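Quick notes on the structure that follows.
Only one protein chain is missing; all other protein chains are in place.
Presenting subunit A:
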Amino acid sequence: MTITRRLALSGGAATLSALTAGLPGLARAADGRVVVGTWGGDYGNLLRQNIDEPLVQPKGIEVLQDVASADPRKTKMLAERQARRGTYDISCLSDTDMYLVQQQSTLQDLDKGRLSRSEAVIPALKKSYAIPHIYSALVLLYNPDKVTTKPTAFADMWDPKYKGRVGFSDILYNTNTLAAAMAGGGGVSDYKPAEKMLLEMRKLDAKVYPSNEALAAALKSEEVWLTPMWLARGFMWKQADIPVKHVVPKEGAYSIVFEAAIPKNARNVDNAYTYLDAMLQPQAQTAFARKMGYLPTVKDAKLDADLMQEISLTEEEESRLVQPDYDYLQKHLNEYLDFWNKQFKA
């Protein structure tokens, strides 16, 4: 190919426009775009199918997903917190992570007047800095063919007859530690009993898997029979023919809410509000429930009775729901990550 003057000029112009694209107020102002920091996999796909494509793109807003697991995205938000212009317009995180990044003043307070769906949100899940998107609870999953006496509590994992058959997902060190704390008489504001319990669990030859997917494979091959896990994840695994049932442990059902928020340095705030509103639409919420087994966070999303029975808690179980103690977690999570890595796993 010969490089003509015209080609060189057009190439130069393209390079220039690419370079200026990131400059404020030059070639492009905040245009029709929203950048969503999210998990990949099912969550990202469901966002695309039920929110991005049907609800947001028709309004002339281009949706860009920045896909990564929560930790690197949190780190990115913290690293960018001094920057005037951040990467994300929307950040999707669990309630605990959201609290942690909010404490580092990375998020803007939401203007409820700009959210048409704010009234529909279940009051207990409302926050000033984030919308709740979906939620579930921490339960005990067990293999009904192997664990013949139905367990009732997290403490049942410490039964010596299940030696070598309890599995944990490494990335859920926080909830695993909490399950151990609850089994040892502690709770959301007291992880201390987890130390003794985890060391005992170590003697019982517990298995630790690098990811939820690796744990799923081990449950499927019946290498492990018991694990603390999100009810919604258990629902998905049942759909995938993994032999598990769940029980809401008598020590308590720890709730998890997956939330979405707008960083302080978001570039497209108007579009971000449009996106949050779309996340709260009933049809988008029911789609997440059907596929992933997470419960809707708005009052007007209706689910089929069968599905409801699979993924929701009974009234009696609901009475055992406990919320995370964010403040405690912020102060102590690092300590328990250290314990998990150095004492339990090592």
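The criterion applied here is as follows: a contact is a pair of C-beta atoms (placed from the backbone, for glycine too) under 8 Å apart; a residue touches a chain by one contact, two chains touch by 3 or more; residues count from 1.
Here is the rule we use: contacts and distances are computed from a predicted model.
> From the list "ABC transporter permease", "Cell shape-determining protein MreC", "NADH-quinone oxidoreductase subunit D" or "3-methyl-2-oxobutanoate dehydrogenase subunit VorB", give the UniProt name belonging to the chain omitted from this structure.
"ABC transporter permease"
> Using the definition of touch stated at the top, determine which of A:Thr75, A:Ser128, A:Ser189 or A:Gln283 touches the missing chain.
A:Thr75
> Which residue, A:Leu115, A:Leu204, A:Leu303 or A:Leu333, contacts the hidden chain when the whole complex is considered?
For the chain that is not drawn, the touching residue is A:Leu333.
> Among A:Val208, A:Val269, A:Leu303 or A:Val322, single out the residue that touches the unshown chain.
Only one listed residue reaches the unshown chain, and that is A:Val208.
> Which positions on subunit A touch the chain that was left off?
The list for subunit A reads 71-72, 74-75, 78, 100, 103-104, 170, 208-210, 217-218, 221, 223, 330-334, 337-338, 341-342, 345-346.
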